[in-house]
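The full complex has more chains than appear here; those shown keep their coordinates.
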Amino acid sequence: MADHIPLQDFCVADVAVLVNGLSCKDSKTVQANDFFFSGLHLPGNTSNPVGSRVTPVTVTQLPGLNTLGISMARIDYTPWGINPPHTHPRASEILTVLEGTLEVGFITSNPDNRLITKVLSKGDVFVFPVGLVHFQRNVGKVNAVAIAALSSQNPGVITIANAVFGSKPAVSADILAKAFQVDSGVINKLQSKF
Amino acid sequence: MADHIPLQDFCVADVAVLVNGLSCKDSKTVQANDFFFSGLHLPGNTSNPVGSRVTPVTVTQLPGLNTLGISMARIDYTPWGINPPHTHPRASEILTVLEGTLEVGFITSNPDNRLITKVLSKGDVFVFPVGLVHFQRNVGKVNAVAIAALSSQNPGVITIANAVFGSKPAVSADILAKAFQVDSGVINKLQSKF
Amino acid sequence: MADHIPLQDFCVADVAVLVNGLSCKDSKTVQANDFFFSGLHLPGNTSNPVGSRVTPVTVTQLPGLNTLGISMARIDYTPWGINPPHTHPRASEILTVLEGTLEVGFITSNPDNRLITKVLSKGDVFVFPVGLVHFQRNVGKVNAVAIAALSSQNPGVITIANAVFGSKPAVSADILAKAFQVDSGVINKLQSKF
């Protein structure tokens, strides 16, 4: 579930050629800044409907991550803000709470669809296995902050609500009506939000 | 995204010990039946709300698949039946239509959430990349049948509607209300279906 | 034994640069047809000495398979036609019989060289582990058809007879005479066929 195994000390991302992952800068021209990113101490803007913000540090932001199979993110939550149910198609995630109190959970695959959930305080750590639907919610009265790490340079995110009800173009309403076992009116309402 | 690389000719699944994947039968006791499964010509029972049925042939049904990184499935669809939006957390899927006409699609990850869709006739082949939300719908007037293969001995299935609205225990309605941007009444309705 | 782990949602094959596997099209220009192939319902032409035909759907025919670790094939057999002993250097294979009756088998590696064999009817499924010599024969009175899936985007095929007796240039006859423990006359005869 991890990325390429490196075939040299590092392969700082370049963009001249599109390959699986990214091509490499000439190692002679590599500099310390290629392995560097700044700003993860800054709160993200949570003024949005879900009340949370993910600040990612993947190979897009930090080219030295290319081929190394790891990335990081900061997540900010307003009180009762959520990081809505989503999956990472290419990574497991480990998360620690820096500030606040988070309810976290993941759901196992079919047929059990078991919810495994826990309330986390400052300093607690939790792991979300690759590809499973998971979420966090700030259940405290103040802002919460978490640092997460993911086992891919480019883990991908699929926010369930946005992907299913907000794809471009839209999935046919009657497919979704049958999948969610509601009438088209409910689906249209859901699709109008995204 | 594939399974173990085999470290011997084969490692027919045994169940005495729980390891990543499954442990192996003694190769001296292995028989042809360990590599065999029958019944994929039989239509699955599609008398259910979504009008489709998946008949899987994974390492659970065919122990010789252990460590080999592949599995297969038959999918039956009534007219207008759907294989509802789902992901495979551990496999890509290639599908060919044996009978009928299928509308198929997958949705790319954030931020684009682009729907890539196509209508398939008999003999057409389509691929769904690992971890992405995808679906099929029978858009013909007769039953449809497809054969799919997946790049894992145990690809896993996460049916989005069932996992999100039918987990055991349930995800808090207000998390889902915020994620799907509807009121709790709609969420309660959705949860009552699964 | 599988291919690259994807480092993005997909990496539709391009041909501008030669890398391990293939480079990627710009994802913005990707279209549904990149994930599509048609024609697997059409019988292959079996008018040849072995009485079988493989119609492959690998990354060569379906560029969207790039990095995804899977491919498919249709195999047609006349009565008593064979898919002669061969190996896939980079994939395991799972096969299901759509029509007819097939005798299938694979041979384990040294020192046992055990033949594991089975007669398959419609709907039966069998798996051939990576790299092992295997074959199929139509033992019914009518044409047979199978669908196979392989755990690589480019599994490769080495037909034993063709590779050993028909390489270009030819392997020295005395090497083959010693390997097969027959005189050069027999080898020359075998080499003249390929």
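Letters A, B and C mark the chains as written, and numbering starts fresh at 1 in each.
Definition applied: contacts are C-beta pairs under 8 Å (C-beta built on N, C-alpha and C of every residue); 3 or more make two chains touch, one makes a residue touch a chain.
Every value quoted in this text rests on a predicted model; they were computed, and no experiment measured them.
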**OP:** Count all the copies in this homomeric complex, not only the 3 that are shown.
**Re:** 6
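One rule holds for everything that comes next: only the chains that are shown with their structure count from here on.
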**OP:** Could you please state the distance in Å, as a whole number, between where the Cα atoms of chain B are centred and where those of chain C are centred?
**Re:** 25
Subject >> Length of the line joining the C-alpha centres of chain A and chain C, rounded to whole Å >> reply: 39
Original post:
Where does chain C touch two or more other chains at once, residue-wise?
Top reply: 5-6, 9
**OP:** Under the touch definition given earlier, write down the residues of chain C that touch chain B in their complex.
**Re:** 1-3, 5-6, 9-10, 27, 30-33, 35-42, 57, 62, 64-65, 68-72, 91-94, 96-98, 108-109, 116-118, 120-130, 132, 147, 149-151
**OP:** Give every residue of chain C touching chain A within the complex, in rising order.
**Re:** 4-9, 11, 14, 16-17, 19, 21, 23-26, 66-67
Subject >> chain A residues within the chain C interface of the complex >> reply: 1-4, 17-22, 89-90, 152-154, 156
